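Quick one: this structure, given as structure tokens, is what I'll be asking you about.
A single protein chain has been removed from this complex, and every other one stays in its place.
Take a look at subunit A:
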Amino acid sequence: MSDVMNDPSGSSETGPSSVPGDTGGGSGVSGSGGGLSLRARVSIAFAAAVLLAVVGVVYILRAPTGSPAIAEPNAADAGTISAGGPRLRMLDNGMVAAVSLGDPRGPRIVTSQRCDRAYAAAGTVACLRPASALGATRLAVLDDDMRERRSIRLTGFPNRLRVSDSGRMIAWTLFVSGDSYAGGEFSTRAGILDTRTGRMASSVEEFAAVVDGRPYRAADVNVWGVTFTRDDNRFYATMATAGHRYLVEGDFAARTLKTVADGVECPSLSPDGTRVAFKAAIDGDPAQGWRLSVLDLAGKKVVATAESRSVDDQAIWLDDRTVAYGLQRSDGVNDVWAVPADGSGGPRLLVPGANSPSVEDPGF
């Protein structure tokens, strides 16, 4: 059962919307919910969410600058967040939050869990805790009730994070030196954890690499942006070395990487396993930004999506036709956008005031 979003004593402190400058709920999570039954706790959570959602919508309708009229949700709408339909997990100014995928701009539950990057799948919520000034980061593995099941100390600044569709495998990317991909010199470290066995590869860079069919070793290898296949063993990632940014196919058990294509960063495997969405450096130069694109793995054909803005994110797939990604406004507020994967259409705002999206219990 994965319906309980979080403890009601926590949810009561948090609103349904992101407020710039408001860090959301504090430390009021009691953890147990006292003597209430599960059903009672769920009901309280629903009620709180509905109440807050209505308050929020009232003020939307009063907004002065011609915002479109948004229908006031009824209780059933609000309840869909927790009623078993697919939901979108994301961060709301650094707090783990969720909305219904069917109503992503509707009521929102914000937990008291703080992360720099989060990803949820099948009841596993992975969270990279904010780094200290010295670069100490923690990977927290939470269950669906936001209880911490495991915490692993890592070094570097949080960047990418992924959970396999089964909820079993977790992969992360941290910057260990340099500040960003765009800023010239940097290095990354990508790791993978098997939550079932506890086995961990703390540095995928150490896997045996094969480039264009030949064994390859180099000191400058960086790996980032892992995306898992359905078998919870094979994965895709970016391997950068000697000026190339290869798409590699990896094998966790065999500890191998082999190149598949070049010029592919931050891949994200489609639900049907046939394509990867990725960020393509404009004119091959990351300093010019990235075009969100889709590579057909069989034919190696690349299609640029209709998103013309530079996307520096590891996209997700909402279904086999649609990818979603975060974009930041110039005032630091993030939004999640969606665009067709086949190059048609145009970008649409999916969730305002959110980043680090993932689809939990997608049903595909």
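The criterion applied here is as follows: a residue touches a chain if its C-beta (ideal position, glycine included) is under 8 Å from a C-beta of that chain, and two chains touch if they have at least 3 such contacts; residues count from 1.
The rule is simple: contacts and distances are computed from a predicted model.
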item: Complex member absent from the view - protein name from UniProt, among "Alkaline phosphatase", "RNA polymerase sigma factor SigI", "GntR family transcriptional regulator" or "Sugar ABC transporter ATP-binding protein"; value: "Alkaline phosphatase"
item: Residue of A:85, A:130, A:271 or A:343 in touch with the missing chain, whole complex considered; value: A:130
item: Among A:274, A:328 or A:344, the residue in touch with the chain that has been omitted; value: A:328
item: Residue of A:149, A:230 or A:309 touching the missing chain in the full complex; value: A:309
item: Residue ranges of subunit A at the interface with the undisplayed chain; value: 15, 17-23, 55-56, 59-60, 62-68, 70, 93-94, 114, 116, 130-133, 157, 179-180, 182-183, 282-283, 287-290, 309-312, 327-333, 335, 348-349, 352-353
